[in-house]
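All protein chains but one are shown in place.
Here is chain A:
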């Protein structure tokens, strides 16, 4: 049984209200930070924890905080990235819906550490119910003296606001998010300067994911060293994994980093195996942008070791035989799933969501979508696979923001690992149109682990 730091009280009735959250020990981190710690000491605890950004990049949060410029007389901002739009990822929505005060508490403690007196939670516009939930939680926290002027008599002031987005995946990229928060199109900015130097309104700014901010609460409550004891290697702490696709028990799970992937997939505590007793064909481990892996490579590294749910283990082998933790958006494909169709679907997503600022992304994503669509519809040629790889290479690394990479990797990895299925679509055009797929890349059927005695 893994530890529950973020979801410990998820099933407590009324935990979305201030009173119940407080009864369960909520807002202790704010009291501890404001009454017993200096802002630098809070930053130091986050550094000790080894917490890595939970939005996908995995950059050490404490280090990111320490980069924040602190010129005299210039406001600093903390902006929470709640623009969750990566296909496969729905953990932040879950957290904001059920335990909004965990995020509010994290925002107060983190804002104090960074010296921010105004902070924003940027939430994707489609999550209007979650926006209202957070706004209500802010009102409750303010009424209890945890927001506003002179919080808990500490002399520290903080105003916290929720900002709705307008529906654009690109706003999950931190500089695009800041542009959007300034009331503009979500076009990513060229870095440097990084937001830590010139972010919101040109002022020093930290942008952190919802889960990262919420994780600051147990880190301050229990200490960074305690948090770092959980997990494995540089993958410390717990991680929310949103599991979807062809799973028996899709949902949001909190795991200790380092959990064997086999246990995550097949144990009843987590995903409970593949739906309808089918076999696993492939997995996208960290949201649609990370490389897809056939089941056999996902279960074991190229060296034959059991793969773990950690940043390092999932990435083992590089892109040749590995993938990435990303946002923790876990998508399982059963034996009937069509990799070509799914790859086309993802390519359409990235084409649709490209902001259009960089030519390789704007043009290349559309090109990939068209080629994949004709392959899926049985009108492709054997040369199309090389064409797709060529286009993906011309997008990757040639754009201002990582959306180009995010668009290129699913296509390149699908062809790398499932080229024969793409070729089958060319050689079996009629079956492709009727979606009567004939190829399979099964893992060896794995025994379901025996439940612990």
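Please note the rule applied: a contact is a pair of C-beta atoms (placed from the backbone, for glycine too) under 8 Å apart; a residue touches a chain by one contact, two chains touch by 3 or more; residues count from 1.
In this text, contacts and distances are computed from a predicted model.
Only one chain is not pictured, and the protein name UniProt records for it, out of "ABC transporter permease subunit", "Probable glycine dehydrogenase (decarboxylating) subunit 1", "Membrane protein YhjC" or "NADH-quinone oxidoreductase subunit E", is "NADH-quinone oxidoreductase subunit E". The chain not shown here is touched by just one of A:25, A:71 or A:166, and that residue is A:166. Between the chain not shown and the residues A:55, A:244, A:286 or A:380, the one that touches is A:244.
Although one chain is not drawn, the whole complex shows that of A:104, A:331 or A:385 it is A:331 that touches it. In the complete assembly, the contact with the undisplayed chain comes from A:183, out of A:13, A:73, A:153 or A:183. Only one of the listed residues, A:25, A:71, A:129 or A:397, touches the absent chain: A:129.
Considering the complete assembly, chain A touches the hidden chain via residues 75, 84-90, 92-93, 118, 120, 124-129, 159, 161, 163-169, 180-186, 201, 242-247, 250-252, 288, 329, 331, 333, 337, 341-342, 345-346, 349, 352-353, 355.
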